[in-house]
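As you look at this complex, bear in mind that one protein chain is not there, while each of the others sits in place.
Naming follows writing order (A and B), and every chain is counted from residue 1.
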Amino acid sequence: MDKILEVNNLKFSFKTYGGIVQSVRGVSFDVNKGEIVGIVGESGCGKSVTAQCLVRLNPEPPGFFEEGSIKYKGKEITEMSEKELRTIRGVEIGFIFQDPMTSLNPTMKVGKQIEEIFIQRKLYNKSELKEKALEILKLVGISDGERRYNQYPHELSGGMKQRIMIAIALVGQPSVVIADEPTTSLDVTIEAQILDLLKDLQNKTKTSIILITHDLGVIAKMCDRVLVMYGGKIVESGNVDDIFYSTRHPYTSGLLGSIASLETKRGVELSPIEGTPPDLFSPPPGCPFAPRCQYAMEICYNKMPPEYEISKEHKTVCWLEHEYAPDIKLPCKIRKKSEVS
Amino acid sequence: METKKQPLVQVQNLSKYFKLSKNDILKAVDDVSFEINDGETVGLVGESGCGKSTTGRCLVRLYEPTSGKVIYDGKDIFDAKSKKDKMELHKNIQMIFQNPYSSLNPRMTVKDIVGEGIRLHEKVGEKELDDRIEELLKAVGLNRDHMSRFSHEFSGGQRQRIGIARALSVDPKFIVCDEPISALDVSIQAQVLNMLKRLQRERGLTYLFIAHDLSVVKYISDKIVVMYLGMIMEQADAEELYKNPCHPYTKALLSAIPEADPDIVRNKERIKLKGEIPSPINPKECCRFVERCSYAKPICSEQIPELKTIDTNHKLACHLY
Partner (left out) sequence: MDNNYELKNIDKSEFRTVGKNAEKMESITRPNLTYWADAWRRIKKNKVAFISLMVIIVYIIMAIFAPMLSKYDYTAVDSSKMNQFISSEHWFGTDELGRDLWVRVWRGARVSLTIGFVATVMNTIVGGLIGGISGYYGGALDTFIMRVIDVMYGIPSLIVQILVMVVLKPGVKALIIAMCITGWIGSARFVRGEVYRLKEQDFVDAAKVLGVSNFTIIVKHLIPNIMGLIITNVTMAVPGAIFSEAFLSYIGLGIAPPECSWGVLTKTGVKMLRVYPYQLFIPAFFICTTMLALNLLGDGLRDALDPKLRGTE
């Protein structure tokens, strides 16, 4: 498998008035060609900061790299100059933001904005610009492209704007696209459309996608591999079946148990995870999840657990995997259909 | 046979129009009727522009309706004119807001925020006020230490809980929950949902739960009302709606939900809706869903379908039936 992105022990923090906030505390993962990797976690877990680190979008200062490396096709991102980064951002590594409202220039017509990107990235010559822009609009399922081409962003719905953002991100065939909560602000039926579109386009172009979200349903639908983040660290990683059907980390299991799905029987209590994610002003020395974990042991509060390999792809960072730990079977709400007979 | 107790809240032909300019009328809520029984939770579902938030705000009288009535405990709330009557309503009907970041005054401490309602409606001494506030905070999982803090120091989930404590502070009977968990993380959503259910049991509350997430609404509601562009498409008891959805929109909504189960979500039969959600400005007087409906017949573009009862407690507004 071609490795497009290699992240090794990434540590990123912010200097603030109250002290240093350690947003990312030692994150390592790879992204291969053509796969969709999901990063799931809740507010404050560090997933957005991690994503933005990949193209150095975090303001530095007050942010700074404490340690670690990010290699894009062998080149070290943390050491690149602003000039080099500009050749990568948007061209080799695309980005789709959550809020399409603020990502498009409100004073420029939509068609012109798409053409601007072409010009910036030196694709196509002048005569082809409009034709290519209309092609893009068609590609993302916007009918009557001629009319939309001449409209301003505020005249389009949220779903349409997001489609255009996806189009802009995929133009020029970047190797990786980072989608930061791309459908969180959209209605459910529109979200379904957008996710279908994204999957469709990804199939055609074989672009790798890093999909960041807090919605496990989106992960289940779209991703090949999943990274679960909590308190600035990856606590579990594996392919999508591992994470949903054979979860080994109490946080992941807690997350799955707290979702109300259509299958949830009424009258059955949801099992939420009590408490609030840790304040990263002074992160605890041990596992960040310990105060909220019913299986927490003394060692969990004092020492950070190492990474344990459950299988080649499935890894978890939890003291429960140690030989001394009691044997716990984590509650599993859902079963793979083929297993239930 | 028990005589059916009168519903606590009856919404009758409620309409709210906004005049945008000389020729443009935004029909946010158009002739909506439903009932909420004492101790029940009714879920109000729909996507952007369907009018569910506007309906909720009419029920707490943040908006005056263009026409229609809302009967609470036998009396139309819009008839309350005197200060005493209005305050009585405020004591009984409260609201929980969607956005935890803008629903708390950034310059007030938690104590002030939660204590405001108590001070307004009752005469209490400082010590008793403190105790009452502490009790409310405990009920939502916070504690005395949080009383002197400001809202920006809390997470979204904690802020929402402060908002719930505020709504409970006047001891209401009916609470309109306007998308109270949409802005929260998944595991926090479950906390708040469980908390709302527990509070309902403990205090005998009645809820109108407004949401766009059908799976959440199913979990907490007894009855569900599905809205689209200001009108009710379908309403039924929760179990019935999910087992037997009739309206094309309800069916599409249910199939669009991404399930947190890879097997299910990848193999699901998806009903794909074409097009975008149209605007509620100057809508044509016909079925509001006609433009996106794959089953539309000619009559659907000409006449508004009536909300008819097709089964026990199951009402539907569709020309196909």
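Please note the rule applied: a residue touches a chain if its C-beta (ideal position, glycine included) is under 8 Å from a C-beta of that chain, and two chains touch if they have at least 3 such contacts.
Nothing here was measured: the structure is a model prediction, and the numbers come from that model.
Asks: Out of B:Lys69, B:Lys91 or B:His314, which residue would touch the omitted chain in the full complex?
Replies: Touches the omitted chain: B:Lys91.
Asks: Can you tell me which of B:Thr41, B:Thr55, B:Gln158 or B:Ser215 touches the chain that was removed from the display?
Replies: Answering carefully, the residue with contact to the hidden chain is B:Gln158.
Asks: Among A:Arg148, A:Lys161, A:His214 or A:Arg292, single out the residue that touches the unshown chain.
Replies: A:Arg292
Asks: Across the whole complex, list the residues on chain B that are touched by the chain not included here.
Replies: 57, 60, 62, 86-87, 90-91, 93-95, 97-99, 102-108, 116-117, 120-121, 141-143, 146, 148-150, 152-154, 158, 163, 166, 170
Asks: Kindly note down the residues of chain A that lie in touch with the hidden chain.
Replies: Listed in rising order, the touching residues are 16-18, 62, 274-276, 279, 281-282, 284, 290-303, 306, 319, 322, 324-326.
Keep this in mind: only the chains that are shown with their structure count from here on.
Asks: From the mean C-alpha coordinate of chain A to that of chain B, what's the distance rounded to whole Å?
Replies: One centre to the other, that is 31 Å.
Asks: Given the complex with chain B, which residues does chain A contribute to the contact?
Replies: 42-44, 157-160, 187-193, 195-196, 214-221, 240-241, 244, 254-256, 258-264, 266, 269-274, 276-277, 334, 336-338
Asks: Which residues of chain B touch chain A once you look at their complex with the stated criterion?
Replies: 47-48, 141, 155-158, 185-191, 193-194, 197, 212-216, 218-219, 238-239, 242, 252-254, 256-266, 270, 272-273, 276-277
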